[in-house]
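For this view, one protein chain was removed and the others were kept in their places.
So, subunit A:
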Amino acid sequence: MAQRQPFRWHIAVFLAPAVLVYTAIMIVPLIGTLNLSLFNLEDGNRIFVGLGNFATLFGDPRWSEAFWNALGNNAWFFLVHMLVQNPIGVALAALLSSPRLRGAAFYRTAIFIPTILSFVIVGFVWKLILSPIWGIAPGMLDAVGLKSLFAPWLGKEEYALTTLALISVWQFVGIPMMLIYAALLSIPDEVIEAAEMDGVTGWSQFWKIKLPLILPSIGIISILTFVGNFNAFDLIYVSQGALAGPNFSTDILGTFLYRTFFGFQLQLGDPHMGATIATAMFGIILVGVCLYLFAIQTRLRRYQF
C-alpha cells in the first residue's frame, strides 16, 4: 500500500524565487570571479594562466608591495574594531540592560543613529570636524587647554588609518550594542535570580554569570566585524579617495580591489588582476569564517541554554 508521496509543488514554489535570485546574482558571479582569476589577457586573447596571477600578486614587487600594504592596513583596521568597538558595545549594552533603567529606548536609538548614516555623511562630517581650517576639533581642544595635542590626523601617514578606524568604530558601535543587548535580555530571569540568591550582584554578576552566557553572541559579533572589515571600502573611498592617501597609508583590500579592477588615474582597469584580488579576499574571509566556525563556535556551544 506504500504510496509514493505526490511531489509537493508548494515547497518548490516557496523556495524557487529566493534560490533563483540568490544563485544567479550571488553564487554564479562569485564562481565566475574565481574563474576569471585563472585567466589573463595576452595580445588581446584570453589565456589560461592557472595560478599565475596569484604568483604575480604575491611575488611581483609592483603588485605585492601594494597587496601586503593593503592587507596589513586591513588587519590593523580590524584590530582597532575588535579592541575598541566591541568592548564599548558590550559595555553600553550592559549599562542599557541594567534593570529599571529609564530611557533605555532613547539611548539605544540615539547611539544607533550613526549606524544608519551613509558613509558619505560620516566621512564628510568627520573631515570637517577634524579639519585644521574649519577647526571644530582644534577649537574644542583649545577650550580645554589641550590645543597642542591637535594634529591634522587624517592628513598624516602615521595617524590617518587609525583615525579612520576610530571613525568607523564611532559609526558602527550600535551593532554590537544591539546584539549584546538582545542577548542580555534573553538571559532567563531564573538564572539572574539564582545568582542574586547566592549574593552575586553588580559587576561580579556581569563577569561571572552574564558574560559567559553572551560569549556566543560576542563570537558572532567578532566574525561579523571580521567579514565587514575585510570587505570595507566606502569610508576610505569617501574620505581619502580611491588612492587611499596620504601615500596609500589608508589603503585596504577594498580600495585596492577598486583601483585594480576599474583603474584610477595612473593605472588602467584590469579585470583579471581585479578578480585575483577578489579571490584573495574571498580566501582570507573564508579562512577566518572557518576558523571561527570550527575553533570557536563549537566550543562555545556548551554555554547555550
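Basically, a contact is a pair of C-beta atoms (placed from the backbone, for glycine too) under 8 Å apart; a residue touches a chain by one contact, two chains touch by 3 or more; residues count from 1.
We take it that contacts and distances are computed from a predicted model.
The protein name that UniProt records for the chain not on display, among "C-type cytochrome", "Carbohydrate ABC transporter permease", "NrfD/PsrC family molybdoenzyme membrane anchor subunit" or "histidine kinase", is "Carbohydrate ABC transporter permease". Shown as candidates are A:I47, A:L83 or A:A110; the residue that touches the absent chain is A:A110. The hidden chain makes contact, of the residues A:L161, A:M178, A:I192 or A:A244, with A:M178. One of A:Y22, A:W68, A:W207 or A:F294 touches the chain omitted from the figure, and that residue is A:Y22.
One of A:V122, A:I192 or A:A244 touches the chain omitted from the figure, and that residue is A:V122. Against the chain not displayed here, subunit A makes contact via residues 8, 10-11, 13-15, 17-19, 21-22, 24-33, 36, 88, 92, 95-96, 98, 100-103, 107-122, 124-126, 128-129, 134-136, 139-140, 170, 173-174, 178-179, 181-183, 185-186, 202, 216-217, 220, 223, 227, 231, 233-234, 237-238, 254, 261-262, 271, 274-275, 278-279, 281-282, 285-286, 289, 304-305.
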